[in-house]
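Every protein chain of the complex appears in place save one, which is left out.
The block that comes next holds subunit A.
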Amino acid sequence: MSRRGWRNRGWVLFFLLPSAIPLVLFTAVPMVSSAWVSLNRWNLISPMQWVGVDNYTHLLSDPATRDVFAHTLVYCAGYLPLVFAGGLGLALLLNQRMPGRAFFRAAYFLPVVTSWVVVALVWKWLLNPSSGLVNSLLGALGAPQPGWWTDPAWALPAVILASAWKDLGFVMVIMLAGLQAIPQDVLEAARTDGAGAWQRFWRVTLPLLSPSTFFVVVISLINGFQVFDQVYVMTGGGPSGSSQVVVGQIYDLTFRYGRAGEASALSWILFAVILLITAVQVRGQRRWVHYA
């Protein structure tokens, strides 16, 4: 390498430091340590005891692990279609020329940048089974009033609803960007060839949106598997553990039960699951993602 190249490399490294130091200290080091902790029994206070892969074998045979993964899958299965369809619908709507468009775009994006704790508390209040606004409305309409976070069957749907509402704006923004990147001449050509509005949407717009769709699905699933804040605030994993998710279980194991070894092992199992799902998606994209 040239003298000049060496010189530049030094400064490149220097300017990388502000992000590299926190990355190493707060991501790389904890990852390596948690891999080590996952092979030990540790209550955070007494010295660690080496147990090899016992934490992993115990977790894999523990019905609680199956439950928390099942709840997390149900969450993703409910959340993803809702947030995607809603976000896409909003994007299509707000891509039209209409009065107050900028206001609506900002309004729908506002929940995305709001703290989850605040949003979850507001939803918990709205969905209060006896005095919440939602059940009052349902009652006025003569519709059934679910127990929401006090009913095991409704606790996860309540969390899904709040999560989809909060993240709609994020999907909307990505989809809006995707819509605006679609070349107008392609749509013009389709129109000239006699394609109706519905056909243009299904045959042209949607396929050309597929890179944005792919991005949204990958990110939403990764976030979905890591769901925690809203569950912690709205239901605390209850009632009777019916809405306990994987990250909630990791938190409880460490900070309430002093089982940091198993919690670390569960983190790595979750990491493996997310990695696998993302890898499958990346492979599968060749079949359905069209780059214009």
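Brief remarks follow.
The rule we apply is simple: a contact is a pair of C-beta atoms (placed from the backbone, for glycine too) under 8 Å apart; a residue touches a chain by one contact, two chains touch by 3 or more; residues count from 1.
Please note the rule applied: contacts and distances are computed from a predicted model.
Only one of "NADH-quinone oxidoreductase subunit J", "Membrane protein", "Multiple sugar transport system substrate-binding protein" or "Bifunctional diguanylate cyclase/phosphodiesterase" fits the UniProt record of the hidden chain, and that name is "Multiple sugar transport system substrate-binding protein".
When the missing chain is restored to the complex, the residue among A:45, A:98 or A:113 that touches it is A:45.
Considering the whole complex, the residue from A:136, A:150 or A:278 that touches the absent chain is A:150.
Between the chain not shown and the residues A:50, A:255 or A:288, the one that touches is A:255. Residue A:7 is the one among A:7, A:66 or A:203 that touches the chain missing from this view.
Residues of subunit A that touch the chain left out of view are 3, 6-7, 9-11, 13-14, 17, 21, 43-46, 128-131, 147, 150-152, 238-241, 252, 255-258.
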